[in-house]
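In this view, the complex is presented without one of its protein chains, the others remaining in place.
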Amino acid sequence: MTAYLLTIFLLLLIAPLLLSFIKALKMQLLYKKPVSLFQGYRNFSKLMQKETIVSEEASVMTRVAPFLVLSPLLVTLFFLPPVVQGAFYVSFVDAFTITGLIALSTFFLMLLGLDSASAFGGMGSSREAFIAALVEPAMVLTVFSVSMMAGDLGVGQAGVNLAAHFPQEHTASFLFAAISFFILLIAENGRIPVDNPETHLELTMVHEAMILDITGVYLAIIETAASVKFVIFASLFASLFLPFGLQYDVPIAVALFLAKLFLIAAAVALIEVNTAKLRLFKVPNLLGIAIVFAFLSLITFYVLGA
Amino acid sequence: MFQFDTLSLVFTALIVLGAVPNLFYSHGYLPHIERKAHYRLHYLTFVFSMIGVVVSANALMFLLFWELMSLTSWQLILTEAKEKKTVDAARFYFLMTHFGFVFLLLFFLIATDGDLEIGFSAMHGIVSKFAYPTLLFFFILLGFLSKAGAVPLHVWLPYAHPEAPSPVSALMSGVMLKVAIYGLFRFLFNVLYPWPLEWGVVILVIGSLSSLIGVLYALSEHDIKALLANHSIENIGIILIGFGMGMIFGSMGLKVLSSFAFIAALFHTFNHMSFKSLLFMGAGAVLHQTHTKNIEKYGGLIKAMPVTALTFLLASVSISALPPTNGFLSEWMIFQSMLSSSHLDNTSLKLAIPFAIFALAMTGGLAIACFVKAYGITFLGLHRSSNAKHAHEVNGWMRAGMILMAAVVLSLMLFTPFYIGWFDKVLIGLGHLSVYAEIFPDGIWHMHSVGMHGGVVSPLILLGALLGVTALLMFGYKALHVKERIHRTWSCGYRTSARTQYSATGFAGPIRRFFGWLYKPDEHFVKESIEGYSSKFSDSHYEVHVKPLFETTLYESVAKAVNRISYWVYRLSHFEQTRYAAMIFNLMLSVLFSYRIFAHEFSWATLLLEGMVMLISIKILIIGEKQ
Amino acid sequence: MMLTLLVLPALVMFVASLIKHPKIKLLLPVSSFAILLPIVKLFMLPKPYAIWGDYLVADRLDTYVLLVSSLVGIGVTLALLTLDKHVKVTAKAYRRFYRFFAIFWVGLIFSILANHMGIYWIGLELATLSTVYMIKTNHTPAAHKEAWNYMIVGAIAISLVLFGIILMYASAKPILGEEAMQFNLLLAHAKEIPSPFLFEMGFAIATVGMFVKMGFFPMNLWLANIERASFYPVAALFSGILESAVIIGFFRFSKIAMEVNYAHLFGFVFVYTLLTIFIVAFLIFRAKDFMRLFSLSGVEHMALIALFWVSGGTFAALLHFGAHAFLKPALFLSTGVLESRGKYRIAGALRGYSGKKGELFWVVVSLFLLAIISLPPSPMFFSELYGFGAMIEMAKQSDHMLAMIAAILLLLILLSIIFYRFVAVYQSMKYEGEEVEKKVYASELFALVLFALCLLVLLLPVSFSYLRSIV
Partner (left out) sequence: MGVDFFIGLFLATLIVSLFTTRLYRLILWYSMNSLVLGILALMVGKALDDKAMLITGVATLVIKAVGIPYMLKHFSEKFHFVRQIPPQIKTHYAIILIPAILVFTFYLSEPITHMIEGNANYVAISISSLFLSLLLMMEHRHVAPKIIGFLSMENALFLLGITATGGMPMLVELGIFFDLLMAIVVMNLLFHKEEVQS
C-alpha cells in the first residue's frame, strides 16, 4: 500500500521534470544552452503566485473547467499498474475507463477553449477535436489487442500478467501494438509532429491555442494536467510494453521504472528533434498508421497466433 | 388482447419515464402553440398509442396502435405548419412510416396466416413451418428500421424531427424510435426464433454504418435539432450493434454473452431515451428564446439560461459516452461484448468484428467533437445575435421538465445495478440466461464484463473519486485566496466580437474537410475583394450545406422514376376519350384469347401468337397512323 | 306485398316530381326516407325470403347491399336540397332529376334483389339508362357530350354483360332448363355444368362488361369525366349505389365461377385488378382535381373489393364495400362544397370554414379523407388487413408462393403511392393556400354526419359479426 501511494506521489512529483527533461534534451541536441531541469517547477511556482485574469466574455465554465481538466487525470494516476511486484494496485478499472477519463479531461479542455470568445481558443478546440476523434479508435483497438495478450483488460492486472510472463509467442502483434501506442502517446500529448508545445504560432498551435488566455493558477493547473497526462501515458507504456524488472525489491524496481520513463521521454525528444511538425491535414496519416498497426496486431494475433 | 410480460412492462416504463417530464415541459411550452386542442388531443393519443403498441398481445392490436402512433405523430409535426418546409417534412415522414408499415403488414399476414387475432407464440408455430424465414426477417427489418431511422432508411429524421414542436421532437426521438426497438426484441425473440448467424451480422453491419454516418452528418449540421436528430441515428446504430452482437452470440450458442449484449442494448436504449429527450428539451428551450434553430445565431447563453445550460451539459457528457455517466456505462458494456468476440470460433467473424469496434470507437470520438461544438457554440462565448443577447431562462414548467429528465439521467447513472437487474429479468422472460450474478458478482460497486478476462468498471467509485478530487482542488483554490481581475479577451490587440470568434461551421471545418469525399457538400463562398487582392476583402460570406447520405441516390431517383411512369400512364390513358370502342374490342380479344389458351390447352407458341395478334390490333385500332 | 312496399316510395317520388310546386322538393327526401323503412323491415325478416317467387329473393347479402344503398340515397337526397346554393340549377331540372331518380331506384331494387340473371340485367340496364338522363340535368355542352359518351359506353358494357349471361345460361341449360337463369340453382349445380369452358367464356365476357362499367382497366377515366361534367350528387349516386348494383352481380357470378374452376377465376381477376390498380395508382399520382382523384380512388377500391372477394376474404370484401359505399359519396358531396370557389383548387380548400357548422364540416371532411386511405380507425383499415390476410393465405396454398407474395408487395407499394398522393392533397388542403371565408349548409352537414354515423356503426363488433355471417 505504501509503495502504491509512494509511486503515485512520485509520478506526480516528476511529472514537470519529465517535460523539462525533454525540452532540455532537445535544446542540447540542437546545440542550444539547455534550460534547467527544474524549469517546470519554477513555472509552476511563479504561476501560483500570479493573479488570475478572467476574460469578461468568459462564463462560469472558465472557473470550473480547469479543475475538471485536472481531476480525471489525477484520478487516473491511482489506476496505473504497479511498479513493484506484489504492490497494491487498483483491480477494478480497465483500459476503457482510463481512455474515457482522459477523453473527459480533453472534453472540458475544449470547452474551456471555446469559452473565452477568442478565435484562438475556437481554433484550438476544433483542431483538438479533430485529432481526438481520430485517436479514439486507434486507442481502443490497441487496448483490445494488448488486453488479449495480457489476458486481462484491467490495466493493473494486465501489467502484472505481462510482467509475470512475457508473451513470446505473440511478439509480432505485441510489437505492432507498442508502435501504435507510442504514436498515440505522441498524439495525445501534443508533441511534434502532431503539435508543437513550444511555439505560439497560430498555424501550428493546438493545445496552446486552447489555453491562450488562461493565466495564473488556472494556467498552472492546466500545465500540471498536461504533464500528468504525459506521465500517465509514459508509465502505461512502461508497464505494458516494457514489462520487466518488477521482481526486484523496491528501490531498484522503482529506479528501473523511472529509468524507463526517462528513456521514453528521451525517445520523444529524439523524434521531436528529427521530425518537422505535420500540417493539420497530414496528421490523420500518422494516426492512420497507428490504426493500421492496431489492426495488424489484432490480425496477427488471431490468424498467425504470433 | 393485451399482455404485460417483463419486456412490455420495461418498455412501458421507458415510455412513462420519457413522457412524464415531457408532460411538464410541454405544459410550459403550450402557451406558444396556437392550435392547443389539436396539440393536446394528438399528444395524448400519441403517448397512449405508444403504450398500446408495447402492451398489445396480437397482431391486430399491434398494427392498429402502430398506425395510430404514426398518424398522431404526423399530425403533431403539422401542429405549427407555417412554412412549406414543415409540410413537406411531415409528408415525407408519413410516407416513410407507411413504407415501413407495408412490410410489417406483410410480415404479420404471413406469420399469422391472415388470422390477426392469434397471439405471438402461436405465430411462432406458423413461422417455423414457413419456408423462407429470411424473407420475414427482412420484412421485419425494413418495417422497424424505417421507423427507428437506421441507414439507409434514416433520411426522414433530420427533416421531420426539427419541424415538430420541441416537446414532440423530444418524444419522437427519445421514445418513439425505441418502440421500433421493442418491435425488434418482441418479434425476433418470440416469433422468428432461432436465428441464423447471418441475421446478426446484417444487424451488426447496419448498426455500425448507422452509428458512423449518423454522427458524421450530425457534425456537419448547424440546425441544432437536425444535429440532435442525426445523433438519434447514431445511437440507434449503437443499440443495433449491441443487438447484433447478442444475436451473433445467441446463434453461436454463447448464451451468457448474448444475454450480456442484449442487456447492453436495452441499457443503451434507456440511456438514449433519457439524454436525447433532455437534449431536445434544452434545444427547445434555446430555440424558444432565440426563435431560430440556426446554431450560428446562438452563443453565450450559459449566462442567461443557467438551468438549461447545466442540464444540457449533463446530457452532452452522457451522450459523448464519458465516464462516469450512464452513456459511458452502456457503451462500455457494448464494447465489452464486442471484445468478447475473441470467444467466437469463427475466424472470419473474429477478424470482422474489430471493424465494428473501430466504427463504434470512431463514433465515440466524433460524438465528443460534435457535442463540444454543440455546447460550446450554443452556450459559451459571445452571443452571435441580438436574440441570443436578450434571451433569458424559460418558464418554470419547462425548467421542471428538464430537471425531471436530468433526474432520470442521474438515476440511470446511480442505480445502474437496479436497471440491469430489470433488463436481466426481461432476458429471462425471453428465454435467455440470467447474467446479473455474473455482472455484479461482488455487490453493486463493481460491474464486470462476462467475457473471459474482460474488464471491470465501478461507476459509483469513479463518480465519487472524480467529485472528491474536483472538490478538493476547488477547495484548495478557494483556500489560496487568489486575486482575480476581469479583463477582455486578448486577441492580438483587436476587440473580440461575435464575428471574430469561431463559428460552428468553422469548428467542424477540419472534420468536414477530412470527410469531404463522403459529404460532397455544396459550398457557397462569396467575397467582395478589394481591388483584386485575393487576400483583402471588405465582406465575405461562406455557407455550406450537406444533404443526408443516399437522399439523391435512393430517394430522389425513385421520385423521378415514379414521375416518369405516371406521365406515360397519363398519356396512354387518354386514348380512351376517343377510342373506347377499340379499347373494349382489344380487351375482349385478349381476355377471350387468354381464356382459350390458359383454360383449354396451354402452349407457349399460342401465347406468343396471342401477343403478336394483340400488338398488331392495338397498333391498328388504337394507336393508328400519325396524322 | 313486400315488393309493392319497396317500389311504392319510388312511384310516389315519380308522381311528386310531376307536380310544379316550389316546396315539392322537400317531399322528395322524405320519400327516399320512406324507401328505407321496408328495407329495414326486410332486414329483420328471416332469410332467404322470397319477395317474388324465385325471381326476387332477399338473402343476407343483397339486403345488406340494399340497406347500404338506401342509406346513401337518403344522404344524397338530403344534400340535393341545397344543390342550387352551390350550382345553377332550375326547378324543372330538379323535378326531372327526381323523376329519373325514381326510375333509377326501381331498377336498382330489382337488380340488387334479383335471384335471376335476366331480372338482374334488366334492372341494371334500367338504372343505367336513367342515370344517363341525370347527367343531363346540368345544361352544359360538356355534360351533353359526356351523357352521350356514357350512353354508348354504358350500353356496350351492359350488352357485354347480357352476352355473358346468355352464354352462361346456354352452358347450364342442358341440366337446368329454363331455371338455368337462377343464381341459387346455378350455384347448387355448378359442378355438373357440361361445358365449363362455355360458362367461363360467358363469365369472362360478363365480367369484362361489369369491369368496364366500374371503370377498371382500360376505361379508367370515363367515369371521372362524367362525374366532373355532371352535378356532384350524380357522382355520389354513381359511386355509392350504381357501383353496388354492379358489384353484387360480380359477387354472385364469381361465386358460381369459383365452383366451376377456381384457379382460372382467380388468375383472371388477380391479373386484371393488379393491372387496374397499377394504372390507377399512377393516374392518381397526377390527378389535380377532386372529382378525378375521388373517382379514381373509387376505381381502386372497387378493384380491391373484387380482389378480396375472389381471394376468399368475403368478410373483408363486404366491409370494404360498405365503407367505400359510405365514404365515397360523402367525399363527392363535400367536393360540391369544397369547390364553391371554383374547380381545380386544392390548396387551402379546407381552410376558412368558421363557426360551428364550418368547424364540423372541415373536421368531418378531413376524417373522411384520412379514412379513405385506410388509416385507423377507419373500417377500411380493418378490411384491408383481413383482405390481404386472405390473399396471403391463398398465396401460401398456391404453388407459386413467392411470385404471389411479390405481387402482393407490388400491390401494397402501389397503394402507398396513392396514400402519398392523398396525404399530399390533404396537407395542401389544410395547410397551404390562403384563408377565405366559405359557407356550408345544414342539409349537406346532415348528409355527411349521416355517413359518418353509418361508418361508426360499421365499426361495431355486432356489425362485424353480422358481416362474417353473411357468406
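Chains: A, B and C, in written order; residue numbering restarts at 1 for each.
Rule of thumb we're sticking to: a residue touches a chain if its C-beta (ideal position, glycine included) is under 8 Å from a C-beta of that chain, and two chains touch if they have at least 3 such contacts.
What you see is a predicted model; the values in this text were computed from it and never measured.
Engineer: List the displayed chains that the omitted chain touches in the full complex.
Structural biologist: Looking at the entire complex, the absent chain's contacts are B, C.
Engineer: Thinking of the whole complex, not just what is shown, which of C:T82, C:S159, C:N184 or C:S366 touches the missing chain?
Structural biologist: Touching the chain that is not displayed is residue C:S159.
Engineer: Quick one: which of C:L198, C:L367, C:V457 or C:V471 touches the chain that's been left out?
Structural biologist: Answer from the full complex: C:L198 touches the omitted chain.
Engineer: Touching the hidden chain in the complete assembly: which of C:I51, C:A79 or C:L129 does that?
Structural biologist: With C:I51, C:A79 or C:L129 as choices, the missing chain is touched by C:L129.
Engineer: Based on the whole complex, identify which of C:V89, C:M151 or C:I470 touches the chain you can't see.
Structural biologist: From the options C:V89, C:M151 or C:I470, the contact with the absent chain belongs to C:M151.
Engineer: Considering the whole complex, not just the chains shown, which residues of subunit B touch the missing one?
Structural biologist: Where subunit B meets the chain not shown: residues 579, 581-582, 584-585, 588-589, 592-593, 596, 600, 613, 620-621.
Engineer: Just checking the interface: what residues of subunit C touch the absent partner chain?
Structural biologist: Contacting residues on subunit C, toward the hidden partner: 55, 118-119, 121-122, 125-126, 129, 132-133, 136, 139, 141, 144, 147-148, 151-152, 155-156, 159, 162-163, 166-167, 169-171, 173-174, 178, 181, 194-195, 197-198, 201.
Throughout what follows, only the chains that are shown with their structure count from here on.
Engineer: If each chain is a node and each touching pair an edge, is that a line, ring, star, complete or other?
Structural biologist: Line.
Engineer: What is the chain whose Cα centroid lies farthest from the Cα centroid of subunit B?
Structural biologist: C
Engineer: If you tally C-beta pairs in contact for every chain pair, which pair wins? Let me know.
Structural biologist: Top of the contact-pair ranking: A-B.
Engineer: Any idea how many Å lie between the Cα centroids of subunit A and subunit C?
Structural biologist: One centre to the other, that is 79 Å.
Engineer: Return the distance between the CA-based centres of subunit B and subunit C, expressed in whole Å.
Structural biologist: Comparing mean C-alpha positions, subunit C is 43 Å from subunit B.
Engineer: Hey, which residues of subunit A end up touching subunit B in the complex?
Structural biologist: 48, 51-61, 64, 67-68, 70-72, 74-75, 78, 91-97, 100-101, 103-104, 106-107, 110-111, 113-123, 125-127, 129-130, 132-137, 139-141, 144, 147-148, 151-154, 212-213, 216-217, 221, 280-281, 284, 291, 295, 298-299, 302-303
Engineer: State the interface residues of subunit B toward subunit C in the complex, per the touch definition above.
Structural biologist: Interface residues on subunit B, with respect to subunit C: 60, 63-64, 67-68, 71, 78, 81, 84, 86-87, 90-91, 94-95, 98-99, 102, 105-106, 109-110, 112-116, 131-132, 135, 562, 565-567, 569-570, 573-574, 576-577, 580-581, 583-584, 587-588, 591-592, 594-595, 598-600.
Engineer: Along subunit B, where are the residues that touch subunit A in the complex?
Structural biologist: Touching subunit A: residues 299-300, 302-303, 317, 320-323, 328, 332, 335-336, 339, 342, 347, 350-351, 354, 357-358, 360-362, 364-366, 368-369, 372-373, 375-377, 379-382, 445-446, 449, 453-458, 461-462, 465-466, 469-470, 473-474, 477, 480, 482-491, 496, 498, 500-502, 506-511, 513-514 of subunit B.
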